[in-house]
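Here is the structure we will look at.
Take a look at chain A:
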Amino acid sequence: MEIIGGAIAIGGSIFLLLGSIGIIRMPDVYNRIQAGTKASTLGTMLSLVGLFFIFPGWFGKFMVLILFVLITNPVSSHTLARAAYFIKVPLTKITKVDKLKEHLTIDESRRAHLRKVKINKEGE
Partner candidate 1 sequence: MVNILLTIAVSITLLSIVITMVRFIKGPTNVDRIIAFDVMSVSSIALIAFIAVLSNRIIYMDVALVYGILGFLGVIVVARYLERGL
Partner candidate 2 sequence: MFIAIAIVIGVASLIGGYIAIHHEKLSVAVIASGLVSLFASIIFLLLAAPDVAMTEASIGSGLTTLIFFYVLNKIRQRND
């Protein structure tokens, strides 16, 4: 049982190592957010599950810690990516599609159209 726990903990730390290698080698801010946050979340959760196999009596603290990491880490990465997009950090050269930009321009043109319609109605 303990040896299974140790093996799972080693797997989690290997995921942490892969996440940090992704942070070094990716060409772009957004790719670095993607690589770093997902891999580190999975790595930390796997490490804590492996340690739970070694000490089953500490169930409560491991459970609360896994829940914290699972809730807070995607929220922080989402906020960071949103801030990086709106302060115009450049995308990499090999980017093919930018769906958010199309969405924002469509939204802006529709909003301008609605404003014009409203002004015309008030003018009548």
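As a selection rule, all candidates are chains of the complex that A comes from, given by their letters.
The rule is short, and it goes like this: contacts are C-beta pairs under 8 Å (C-beta built on N, C-alpha and C of every residue); 3 or more make two chains touch, one makes a residue touch a chain; residues count from 1.
Keep in mind the model is a prediction, meaning the values are calculated, not measured.
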All of these sit in the same complex as chain A, but only one touches it there. Which of 1 or 2 is it? 1
Looking at the complex, which residues from chain A come into contact with candidate 1? 2-3, 5-7, 9-10, 12-14, 16-17, 19-21, 23-24, 29, 32-33, 36-37, 40-41, 43-44, 47-48, 50-51, 54-55, 58, 61-62, 64-65, 68-69, 72-73, 75-77, 79-80, 82-84, 86-87, 89
